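Just below is one structure, and these are the notes that go with it.
The complex is shown incomplete by one protein chain, all other protein chains being positioned as in the whole.
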Amino acid sequence: MGAFDTLFQWAFLVPLFPLVGFVIVGFFGDRMKKAEYGGWVAVVLSGLAMFVGILIAIGEALSPGTYTDASYTWLNLPGTQSVFSNGFSLVMGTLVDPISALMLVVVNVVGFLVMLYSIAYMHHDQGLPRYYAELSLFLVAMNGLVLSDNLLEFFLFWELVGVCSYFLIGFYYEKPSAASAAKEAFLVTRVGDVLFLLGIFLYFATYATSGGGAGWAASGFKFTNGNTPFLGSLVGSASSPTLTIAGLMMLAGAAGKSAQFPLDVWLPDAMEGPTTVSALIHAATMVAAGVYLLVVVSLFLGFTADDRLAIVAVGGFTTIWAASMALVNTDIKRVVAYSTISQLGYMVLAVGAGFAMVGLYHLFTHAFFKALLFLAAGSVIHAVGTQDLLKMGGLRKSMRVTWIAFFVGAMSLSGIPPFAGFWSKDDVLASVYSQVGAHPLYWPFLLCAFATVFLTAYYIFRAWFLAFDGDGSRDASLPHAHEAPWAMRLPLIVLSGLALVAGLFAFVPSFANLLPGAGVPPTYGTTDLMLSATSVGLGFGGLGLAYLMWGNGRVFTLPADSPLQPFRTVLLRRYYVKDAYDWFGLKAVYGLSRAADFVDQYVIDGTVRGIERAFSQLSDAGRRLQTGVVSDYAAYVVSGLVGLLVFLLWIAPWLVRSVGGG
Amino acid sequence: MSLEELAFLVLAAIAVGTALAALLVRELVHTILWISVFFVALSGIYFLLQADFLGILQLGVYAGAVTILLLFGVMVTRKRIFSREAATGIGPFPLALALVSIVILSGVAAGLPTQPRTVHAYSPAALSEQLFTTDGGWLVLLGLTMLSALAGAIYLVREGRE
Amino acid sequence: MSGLVLAQFLGLSAALLGIGLFGILTRRNFILLLIAIEVAINAAVLNFVYFAGFASGPGGVSGQAAAVVVVGLAATEVAVGLAIVLALNRQRGSINVAEASTLRQ
Partner (left out) sequence: MVPILSILLLTLLGGTVLTFASGKQARWVALGTSIVFLFETFYLLDAYTAWPGRAGLYAVPQYSFSESYAWISLPWLHINYTVGVDGISLILILLTAFLQIATVVYCWTETNRPAAWFGLVLLTCLGSIGVFIALDILLFFLFWEATLIPMFFMIGYWGGPKRRYAALKFFVYTHVASIVMLVALLAVAFYAHAASFDFADIFVATHSPGFPIVTQALLFLALFFGFGVKFPIVPFHTWLPDAHVEAPTGGSVLLAGLLLKLGGYGLIRWAVEVLPQGLAHTSWIVYAVAFASIVWGSVLSLSQRDLKRMVAYSSINHMGIVLLAIAVYSSLGLLAAVLLMFAHGVVSGLLFMASGSVHHSFGTRDIASLHGITPKAPVLATMIMVGSLASLGLPALISFPAEFAALLATWDRLGYWVVVPLLILVVTAGFYLWMMQRVLFGPPQNVPEKAHDLDVYETAGMAILVALIILYGVLPGFLVNVIVNSPVYGFP
């Protein structure tokens, strides 16, 4: 029993407040006098949720421990054939532990700030009640996910989070591209989701039948039993092909939600949603859910060595994969979106290397500086009405706060000390480096991660220079920019502060309890200093290159005959992966469907109609027999008589003989 | 060959011959003449079988009433009594069908036992008792049928019907 | 009384029935048709009478009773048939059954 259990048992309030907001705004928002009132309701309620969330985090920081609430039995299923012979329950409960407390802070702080920012940013949009209702629902789901005490509950909220993302990406549903992006996001993550579900089955079945997990099914597959992981010593030590596949399925689920290669195509397109949504959902929180899943699984269910290698591979490759596409993009939001994918790759990499807490640490800092970057980008877009970097320029004069905020975010993203990103990214690199001895294949992915540091600094400062440097906007048609109203500036300032200091939390004694084992690189030996120096050097290198090419209003244009042109095209076309997916969806699957439809109509139903036609022709033939002439009918009668006679006299006796004799 | 058998064979030959003749001759009136002979021959066979009542019935109903009725029908429907349109349009299929059935039935008959058997005679009294007690239902049904046939026939031939 | 041979009787019946069928199938004149039907019916009546004679006991009487009933029915049939002939004749001026195909409609 921890000291703050009384506090922790109110954890359910965190999702409950936004739920109230959802109900109020969703059902009564349209009847309010002004659309903003609904927004304020949502803001206040999310503020309350943030307050409770922070209290819980403080409680956990002061007295770390695991608190599980009494669960509500959601589904009571009968036993099955082989695995769960005694039946099992699916339960809904809350689990408060250090990592969920940390996530509560991330989700609710960013959530509250984004809500506040939206009041100003979304001012001119139609359908505001819908917006705030959906955002509130998202917070419900995300908090529910964070507080889940078993994998199935986790999955439930996971899906809810996904559908909220679908709604919000498609917020401007009259825009065909938004509608299409929403669908794409849902579908691609859905692929991960179904595999995730399969992974759940596999974990359930594997552990419920093995020795230590006998009581697990009866408990409703809870993560923890009191203060310890339910599966105890099994985690990380058990190994079987089924477990490996289960782990891979978890990776697939996480890859879908966290936009890891090859399920990454949806995230850049998801920028069709409002920028606030991109900041909250597609940068800070929801996409981090995939990483959070991997963390939870590695803590409570365990990955095998093969799984970890796969996770490292996916994460490591994704870092450079996404960063390379960001190099050439000119859409400010998309550049930031690619950086999100890339940074998520770092987190996945760390989890794969066996340092779940380090991954979580990067998640924590990333949430703030990435939300900051998005909100700053939103502020820019709000001011100039375009997302095209090549049209912007010279904004530093008119938008001081945004300029600085974006700078803080970019520095943090590039891993320059003392900004938050430095500490966590350095931690990631160091922890992966400490594991390179485990498998030779770790090396290439570590190199990817290092190379990405350089690329990251380059592309984010490219964006920064393009947007803010120079004498003025390169497109004369753009409106004259003004700094954003206070409701937008305040979140920017708060987040800038967090992006500066969040990395240090891991070194504050009590707060470090929320991230046990992170924040302190494995050793402070020479190697680690070398690594830090290398990554910082790479970061500055990228910054410098960006300045040379794009600083002071310069616009670097690749010569048309440059041998690099094909690479640029490939990057702009996103390695043709999206084209391949489109081809697969529209040509392969849809084509298959059309072919199947043809078969259905002309072969299957054609057979049926053929039978029908045969019968109607038979009856036509029958109709011609009905001449109406008495003699003909008599002939039929007599034919019947003859037939009967033949049957009775010869066929029937023959039948009787052959049956009786045989 | 006994006398009865001989008588039977003669009568049977007459019956078959007259039946065929009735259906094959061209004059309708001749047909009716032949068929009346057929009825008489059959009644002879009934007498031979010691079914006296039926023999008389056959003479009265068929050779008498039915023949007259048929003749009457021919006279009403033909302007010239000696009409010549009896046999027309013999298709090969009906002919074959009729022949096949004759062959089959005769074949069966040929396979039956050939030793002579005695026949029983029944008194008309026994017959009427049977008809009015055990088989009374049939008689009632026959009566009803006749009544409805009467009504139907009258309906069919009544004046002014188109 | 030396008796009679069953096979011969049934042969006669078969022959008469066949002739009757032949008439029914081939004649187009309605009156001939009626006559052919009479021939066929008489073949059946003949059978009743034979078997009544060859049987013994109450079943035999029953056979003759059936014959009586059938004769009655046949007479009725002729009456109705002739009524049809008259009606047909008045309606169409012909008693050729091949022309009377209104049964079809």
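A, B and C are the chain letters, set down in written order, and residue numbers restart from 1 in every chain.
Definition applied: a contact is a pair of C-beta atoms (placed from the backbone, for glycine too) under 8 Å apart; a residue touches a chain by one contact, two chains touch by 3 or more.
This structure is a prediction, so every number in the text was calculated from the model and none was measured.
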Left-out chain, listing which of the shown chains it touches: A
Selected from A:Leu75, A:Leu529, A:Val555 or A:Ala652 as touching the chain missing from the view: A:Leu75
Identified contact with the non-displayed chain, of A:Leu187, A:Ala305 or A:Val328: A:Leu187
Hidden-chain contact residue, picked from the options A:Val44, A:Leu197 or A:Leu649: A:Leu197
Given A:Val23, A:Leu441 or A:Ile604, the one touching the chain that is not displayed: A:Ile604
Touching residues on chain A - with respect to the absent chain: 73-84, 152, 155-157, 159-160, 163, 166, 170, 173-176, 178-180, 182-183, 186-187, 190-191, 194-195, 197-198, 201, 204-205, 585, 589-590, 592-594, 596-597, 600, 604-605, 608
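Throughout what follows, only the chains that are shown with their structure count from here on.
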Graph class of chain-chain contacts, one of line, ring, star, complete, other: complete
Pair joined by more contacting C-beta pairs (A-B or A-C): A-C
Whole-Å gap separating chain B and chain C, where each centre is the average of the chain's CA atoms: 6
Distance between the centres, which are taken as Cα means, of chain B and chain A, whole angstrom: 99
Chain C residues counted as touching two or more neighbouring chains: 21, 25-28, 98
Contacts with 2+ other chains: residues of chain B: 94, 97-98, 101, 105, 108
For the chain B and chain C complex, residues of the former touching the latter: 2, 4-5, 8-9, 12, 15-16, 19-20, 22-23, 28, 31-32, 35, 38-39, 42, 45-46, 48-51, 53-54, 57-58, 61-62, 65-66, 69-70, 72-74, 76-77, 85-91, 94-95, 97-99, 101-102, 105-106, 108-122, 126-127, 129-131, 134-135, 138-139, 142, 145-146, 149-150, 152-154, 156-157, 161-162
Footprint of chain A on chain C - complex, ascending: 21, 24-28, 33, 97-98, 100-105
Chain A partner contacts - residues on chain B that touch it in the complex: 93-94, 97-98, 100-101, 104-105, 108
